[in-house]
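This part shows chain A:
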Amino acid sequence: MENDVILSVKGLSKSFGKFYALRDVSVDVKKGEITALIGPNGAGKTTFYNVITGKYRPTTGRVVFEGRDITSLPAHKVARLGLCRSFQITNIFQENTVEENILASLVAYHRKGLSLFKGLGSYRALREEAHRILEMLGLAAHAQEVAKNLAYGDKRLVEIGIALASHPKMIMLDEPTAGMTPEETERMVKMVQKLFQKTGITFLITEHDMKVVFSIAHKILVLHQGCLLAQGSPQEIRNNPRVREAYLGGSLDA
Partner candidate 1 sequence: MRKAFLSLVVACTMVGFLFVPGQARAGRGKIKIGSVYIFSGFAATYGQFAKQGLLLAVDEINKSGGILGKKLEVYFEDSHAKPPIALRAIRKLVYEKHVDFLIGLDSSGVAKGVVPYLKELKVPLIITHAATPDVTGSQCNKYTFRVSVNINQNVMAAAKIAAQTKALKWTTVGPDYAFGHQSWEYFQKYLSKLNPKAKFMKTVAFPKIATEDYSPYITSIMAAKPDGVFISLWSGDLVNFVKQANKMGFFKQGYTVLMSLGAATEVLYALKDQMPTGLWVGTRYWFLANDTPVNKHFVEAYKARYGVYPSYNAQNAYAAVYALKAAIEKAGTTDKMAVIKALEGLTVEVPAGKIHIRPGDHQAVLNVTWGKTAADPKYPIRILKPMVIFKGEEVTPPVSATGCKMR
Partner candidate 2 sequence: MEKGKSLKLAALLAGALFLFIFPHFAGVFAVLLLTEILIFALFALSFNLLFGYTGLLSFGHAAFFGLGGYAMAFMVQHFHLSMLPALAISTIVAALGAAIIGFFSIRRDEIYFAMLTLGFGMMIFTLVHQWRSLTGGSDGITGFEVPVLDLLVKKLSLFSPWAYYYFSLVVCLLGAILLWRLTLSPFGLILRSMRENPERVSFVGIDIKLYRWIAFTAAGLMAGVAGALFALYDRMASPSMVHWTMSAKPVLMAILGGPRVFLGPALGALIFYLLEHFITQYTQSWMIFLGAILVPIVIFFPQGVLGTLIAWAQRLIRREGHGE
């Protein structure tokens, strides 16, 4: 039972002054599942991500990843343990090429960053791996393009590529379809499902598009005003009266 849980959060709170962005949140994320974290704007989703991945220190509570206490670890150490994230706003290396975006992450994972004088070109294995990742994301043709010139949807894929390249055990995606057209959204959903099937990586996704959530998530967590309102299977959440009342309203029927 314990072995199934990859990320365990206990009594997590985060306050900014008097304001509690998170209040006593306890959840478990199971290995090999896609878990969705939903909640209205300002429910504390991004804060939840930031506290877990080491951007903020929690006010109280513990975060355990794969049996290791990672509470208050700095971001780069959390990433090293295999817990990676993407960002709500496109957060890539704009002036670098697409390939370099992926390579940066690979360099970090393979701990080649302190190789000071050997040219990047001579790391054939890294470049092949970068190529494989770009191929998987359907971006291979854009490898030498400067990232800022990509289409919006492609940029979001680069974002996921950066996370993938650090060989994560678990990826936390923060609104991967934010600002996308319906076509782009569909492409992204398919991509996430494809990645999940191919790699078996555990996913935690925040998402505002309920269609997306209910089509891909195995389990759903609902945040409301910093508190965990409910958790369960999509069916359970759909039928949960509190969730319906507090947040979902009638939208699920539409």
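Side notes on the structure shown:
The criterion applied here is as follows: contacts are C-beta pairs under 8 Å (C-beta built on N, C-alpha and C of every residue); 3 or more make two chains touch, one makes a residue touch a chain; residues count from 1.
Selection criteria: all candidates are chains of the complex that A comes from, given by their letters.
This one's a predicted model, so the numbers in the text were calculated from it and none came from an experiment.
Only one of 1 or 2 makes contact with chain A in this complex, and that is candidate 2. Residues 53, 55, 74-77, 79-80, 84-85, 87, 91-96, 100-101, 103-105, 107-109, 112-121, 123, 126, 162-163, 165-166 of chain A touch candidate 2 in their complex.
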